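Below is a slice of the complex: some chains, not all, each in place.
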Amino acid sequence: MSSSQAIATEIDVLGPARIPSPLPMQKFVNDQDKLIMHISPETAEDFPLEGETYDFEEAGPREKIYFDPRKTKCAVVTCGGLCPGTNDVIRAIVMEAHFQYSMPSTLGIRFGLQGFIPEFGHDIMELTPESVARSHEFGGTILGSSRGHQRVDEIVEALDRMNISILFLIGGDGTMKAASSINEQIKKRNLKISIVCIPKTIDNDIHFVSKSFGFDTAVAKATEAIRCAHTEAMGAPYGIGMVKLMGRQAGFIAVEATLAMRDVNFVLVPEAPFCLEGPDGFLNSLKERVMRRGHAVVVVAEGAGQELCRWERQQNGQQEVDLSGNPILEDITGLLQRKIKEYFLAEGVEITLKFIDPSYIIRSVPANSGDRVYCGFLGQHAVHAAMAGKTDLVVSRLNDRYVYLPLDLVTRKRRTLNINSNYWRAVLASTGQPVNLCSKSNSVQMEGLET
Amino acid sequence: MSSSQAIATEIDVLGPARIPSPLPMQKFVNDQDKLIMHISPETAEDFPLEGETYDFEEAGPREKIYFDPRKTKCAVVTCGGLCPGTNDVIRAIVMEAHFQYSMPSTLGIRFGLQGFIPEFGHDIMELTPESVARSHEFGGTILGSSRGHQRVDEIVEALDRMNISILFLIGGDGTMKAASSINEQIKKRNLKISIVCIPKTIDNDIHFVSKSFGFDTAVAKATEAIRCAHTEAMGAPYGIGMVKLMGRQAGFIAVEATLAMRDVNFVLVPEAPFCLEGPDGFLNSLKERVMRRGHAVVVVAEGAGQELCRWERQQNGQQEVDLSGNPILEDITGLLQRKIKEYFLAEGVEITLKFIDPSYIIRSVPANSGDRVYCGFLGQHAVHAAMAGKTDLVVSRLNDRYVYLPLDLVTRKRRTLNINSNYWRAVLASTGQPVNLCSKSNSVQMEGLET
Amino acid sequence: MSSSQAIATEIDVLGPARIPSPLPMQKFVNDQDKLIMHISPETAEDFPLEGETYDFEEAGPREKIYFDPRKTKCAVVTCGGLCPGTNDVIRAIVMEAHFQYSMPSTLGIRFGLQGFIPEFGHDIMELTPESVARSHEFGGTILGSSRGHQRVDEIVEALDRMNISILFLIGGDGTMKAASSINEQIKKRNLKISIVCIPKTIDNDIHFVSKSFGFDTAVAKATEAIRCAHTEAMGAPYGIGMVKLMGRQAGFIAVEATLAMRDVNFVLVPEAPFCLEGPDGFLNSLKERVMRRGHAVVVVAEGAGQELCRWERQQNGQQEVDLSGNPILEDITGLLQRKIKEYFLAEGVEITLKFIDPSYIIRSVPANSGDRVYCGFLGQHAVHAAMAGKTDLVVSRLNDRYVYLPLDLVTRKRRTLNINSNYWRAVLASTGQPVNLCSKSNSVQMEGLET
């Protein structure tokens, strides 16, 4: 049924699946079952790759599997920052491997990819139904996590040495790229190890994932901080409450929380550049709001307004890169607080500005019930894929269906907010902020900067 | 792009839309923008109507509108049982009508369709941004609700008399059928009144609605009751905790809550008939579980096991219908409690059985943040549709998209759980209950009953 | 300083305490440190025993202890219904015994006093810091509980056999009476076993305990049910929400929840008898409220209106005692629902009555932070008392101080609500219900009944 198509969506396999599945299914999923997606004008920006139709492999248990369950050892590793639901995914993998496939052992690699490298000295955890039974009641990851790269050959060495046939990686963009490298190395060595990723990003910025796990939970916690900011703003003459939320390149948490808690008057995200100065700039718009209603709530995604931070550094003759050559990421909320105070002081309005940074409180809570169900399926589908011999893949929920996606499709680029969408219009309608927080002259200046 | 198709998905209109929309959109949604849905084998049971492809109209603001906003009065009515998020939908309608379309007035009809009938004497509420501003912080409906039918001609009479151009109905299956009748009457009288439904069902049993609003919130509350049942069961020798959850014809809440709170050992739903007696029946399975682990948690959808209740009545020579001729719906949880106590007494096992019926606690709470965002969009899209002159329609979120559906498509039949799906398999895997709670001989007996 | 005094408040000891405490205290509590309580007119009813001044022993670590910690084995048992905070008490006992007194072993007796009786076959748990570390995150009791008596000689036999020197009992009135009997038997056998009770009653009806542990948590959960009842009542024409709360002989939870959630219009408690009929009776008062405001919320303690139930049974010629000779406790909320429906039907008012019974949801939740701190101190002070060789005692928080009370002082009678107090006036002021829900003629009738 699908038409001409430039995008590869086939899932790689280690070899033919010949072993009958031990699962008591009346109906298995076939590799030929597809989720077919048309890219309509409205969705074009969300799924920007070429080709007007995709057909993705449906996730689920296959009738024939590749690995002999009784002889297969698998391992789980969690990488990057904390995200609600991670323990639910781990739990689901362990339960599915143990009870449904009767696999003898699931290992937990401690503290991310560090856990593969002997010099760090981290122990290996044996994961059993008992040891994970209540893990979902707690936030974080029972395995621990870490950031940063480790040598791929050492990782593959460790997998081989520990006799691991399946590696489940729960992590973000960097982790999925590491998984690709690990998979290449595995192929090069001609090993039969399946690499299955469960995408984890609290920023919700992964393409072909409708909503990443933990996002709903994070938004719910974020709304609590916004409610507090609103209460603080209402409680003081000319009160301003500012909340910093996660989102380095995409403002999804900030925007969704704004839609859930309708007290926000300005939401600033990386996707919508803004100016501070000028009649249409943020500062004057904020002042107008504060004078009109006596208070205001501002939500800022951490990656918003980076061009302003750069401009500020240029003005101050500061470096663009630090000593190691990395670009300096300035804290936009620090800059905004300073500018707001200066501006209102100059305007003769005595404001009270309260700043809330709830990030660790948001990301370290247990998953809510919706995310729990979601994470349960992600873990189960990861096991199904691996047992069927599939590899180099990502498990995703896309348009209410669980699918398997090739790793390289997902990591090609990051998803960002479409500011021409009806979704963003609803945000502007809710906040009442100007469509464009920039006077013309400033925006020219901005454009100059952005190049 | 869509193929041969037997299903009408066109939305009816009152007339040509000629007035430019006042919305500050850079990009409007066209009537031609479609969500195209293929019915794959996996989805076939969920969308059982003929035709292998549907194309549904995307929801959203249209560039041209039918009603002149400054002269248009609209009304909102809520019918049926309480459901989390109802106030959010009302709030969104009022806000969108007022701030985006500058409509002069939104009326609130009190206590369901009763509010149209003068003899009940309910007042009409004037809904303003101020009066609804904080309504989403509370559960229930600020308009009040009621069940049951009212005379359609009186309703249309009232709409005409009050000069209402748009009626938003928030209600379930019965309400949508009433809306159809109202619409027919409107056509007959040649009135220009738009009828727009927002489907409300805490049971999540409406076709072409991926997940009805408030469902996630309800499941979250249901999990709290399950947790308590588990605690009670663990706290007594041979403790059994039983939780009754909503679901007259579909077990979605029971099942989703089971997947979210992994302590459930048996979940009984209308879609999966079961026997009490026999070696594979529920009672013996429950006993095996209790003896093996010392406790058990049973979740029962209110509509489960109705064939058992009928059988019980037949045995006792009771009537199938009450004095008014309505079929008697027996309380399955009452029957189960009695049978469990009798069975374990006969088996000489002293159990402690705790029963929890949390239904009003589940349905009357405020919406969680996810449902808030969802309800906000439902309300906004309802206003967009009505202003564009569309009528006889339902606003739905389907596969992560908001669409407009013809009323009669949605009410054709109810959605139920597919017990051949991977979803149900995951439930059985989680509970560990037998795939079939029925010995062969019993199931014959059952089949006899079911005819 | 204390005056003539008829009440014994001395705590019994097993023998002189001669061993230096291992605790790193700069200042210990002396047996002579007293909490002195004057019985003012306002407090007279709360502390009704003779004598106008009490002096109670302050709880806390003593400089000299009786038991050699390294050789002392203790045991914990939980009896009766679930109550929030029970696991916190257990946890505190284990932690204090292990880390502060370095005791080698704390045993957990399973399922209440049944755990001492071999024929039940319950295992004994070894309680360690690891096994209890996270127990406070969950409701209920990790030991399990049971109701009912067991033979005292068998219990003492078991204590002796297991070489237990200290028994901590967490339970209510019945448990404390059992503890007394156990202690007598211990004395008779000349054993050196300390018996220390931590009073557990969700009804808050124990004398000389200002507020029993878990009560605050229970009230907080109860308010959620009341909020739901209010939402349901508001959501229907002439809606009435009824909530049944715990309180067999005392209405503390009902009343405190009423004060915390100001939407209650009638609170019915055992201490304030009421009539149904007559112009000042409950039914007419309810009708007046419903007609005036369109809805009403009624909170009923389970032990309220027992005299009405008896009257009803007499009218119907039913027995006062069941086959075993026990008095029949009728469900007042069942009676009230029936009477309300009949009354409004007769009055021609079509009401919608929603009934919520949240009891298991209230009592099985984890303790809130205030109760956690409280339970921690109860557990620690229990260990201090026992190690100092004190016995036959109860640990209590009284007027913000922790004290040791003789067992027989506490069990002499139950505490009930003083309906002449300012506290009850505040309740009436909040609900707006009549001070006396009884017409004169009816109250005569009632008096006749009450004899």
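A, B and C are the chain letters, set down in written order, and residue numbers restart from 1 in every chain.
Rule of thumb we're sticking to: a residue touches a chain if its C-beta (ideal position, glycine included) is under 8 Å from a C-beta of that chain, and two chains touch if they have at least 3 such contacts.
These numbers come from a predicted model, not from an experiment.
Q: Assuming the 3 chains shown are copies of one sequence, what number of copies does the full assembly in this structure comprise?
A: Counting every copy in the complex, the total comes to 4.
The criterion applied here is as follows: only the chains that are shown with their structure count from here on.
Q: By number of C-beta pairs in contact, which chain pair leads?
A: A-B
Q: Nearest whole angstrom, what separates the Cα centre of chain B from the Cα centre of chain C?
A: Once rounded, the distance between the two centres reads 41 Å.
Q: Between chain A and chain B, what is the separation of their C-alpha centroids in Å?
A: So the centroids are 31 Å from each other.
Q: Report the inter-chain centroid distance for chain A and chain C in whole angstrom, where each centroid is the mean of the CA atoms.
A: So the centre of chain A lies 48 Å away from the centre of chain C.
Q: At which residue positions does chain B touch at least two other chains?
A: Residues: none.
Q: Using the touch definition from the top, list the residues of chain C that touch chain B in their complex.
A: 82, 111, 114, 120, 122, 138-141, 144-146, 224-225, 227-229, 231-232, 234-237, 239, 241, 354-358, 360-361, 364-365
Q: Can you tell me which positions in chain A touch chain B when the two form their complex?
A: Per the stated touch rule, the residues are 1, 23-27, 29-30, 33-36, 38, 40-42, 58, 60-61, 91, 95-96, 99-100, 133, 136, 210, 216, 219-220, 223, 256-257, 259-262, 368-370, 372-373, 376-377, 380, 399-401, 420-422, 425-426, 428-430, 432, 435.
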